[in-house]
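As structure tokens, the structure follows; a few thoughts come after it.
Of the protein chains in this complex, one is absent; all others appear in place.
What follows is subunit A.
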């Protein structure tokens, strides 16, 4: 009997199918059972400095929030004249606007088909509405307690950081929501400022730093990576300096946060790649290779 089965197994080749009756016991495991198993076929090998470079987007956004809060603090304390901020903001916006077209030689503008007249119209709309509503903004939250406003602003800015489009392809990312939360926070904070002109300039500054600056950044990063690194470093140092002038502890903590995000986190990511064990095989779900997004729109 035993011999017969052995000869049978030698004769009949084992097949990994359930629909055939095969001369093997139920708990039989063939040597070829897992031969189609693959491991980590999609795992990437990261370069440390490339990861550090990519993390600069997060650094930039953190710095933006920090700069905004610092500027608001100065305005609230009366240390910063609103005219000065307005002048600086306008000048940097103009420079940024010129740079925006210069970097890629006007290719992006041609591609999007957006005229300068539309830009001017948008700018006019911003300024008119903000200026018109600034007295309303000034009295909007008078009766609401300051702590409530602070809490609301903190939540909104955190939301802005969470939902911001850092380039990841995830469901949580929503640049609209992120921008709206930032504007909401800036309106809340602006309503605590002493005069309506302050509120107007604060909201204008918020648009510049939360809406216009990331657009320029994206273009800088795509076209001139080296200057982007320089700008990021400059921006980070200026944010650190501004925070240092308000609170040393805060500045140290902020610096630690920036350092951990830009240096420690990439290192940790690369270390963790060693422990990656993704298994693939014929049991995987079917994957549609072709891009079907044009059917779904």
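By definition in this document, a residue touches a chain if its C-beta (ideal position, glycine included) is under 8 Å from a C-beta of that chain, and two chains touch if they have at least 3 such contacts; residues count from 1.
Assume contacts and distances are computed from a predicted model.
Taking the options "Acyl carrier protein", "Phosphatidylinositol glycan anchor biosynthesis class Q", "GPI transamidase component PIG-S" or "Geranylgeranyl transferase type-1 subunit beta" in turn, only "Phosphatidylinositol glycan anchor biosynthesis class Q" matches the UniProt protein name of the chain that is not displayed. Within the set A:52, A:161, A:177 or A:197, the residue that contacts the chain not displayed is A:177. From the options A:43, A:81, A:144 or A:248, the residue with contact to the unseen chain in the full assembly is A:144.
In the complete complex, the residue from A:211, A:231, A:255 or A:270 that touches the missing chain is A:211.
Touch with the chain omitted from the figure is made, among A:55, A:93, A:130 or A:217, by A:130.
Residues of subunit A that touch the chain left out of view are 122, 125-126, 129-130, 133, 136-137, 139-145, 174, 176-177, 179-180, 183-184, 187-188, 203, 207, 211.
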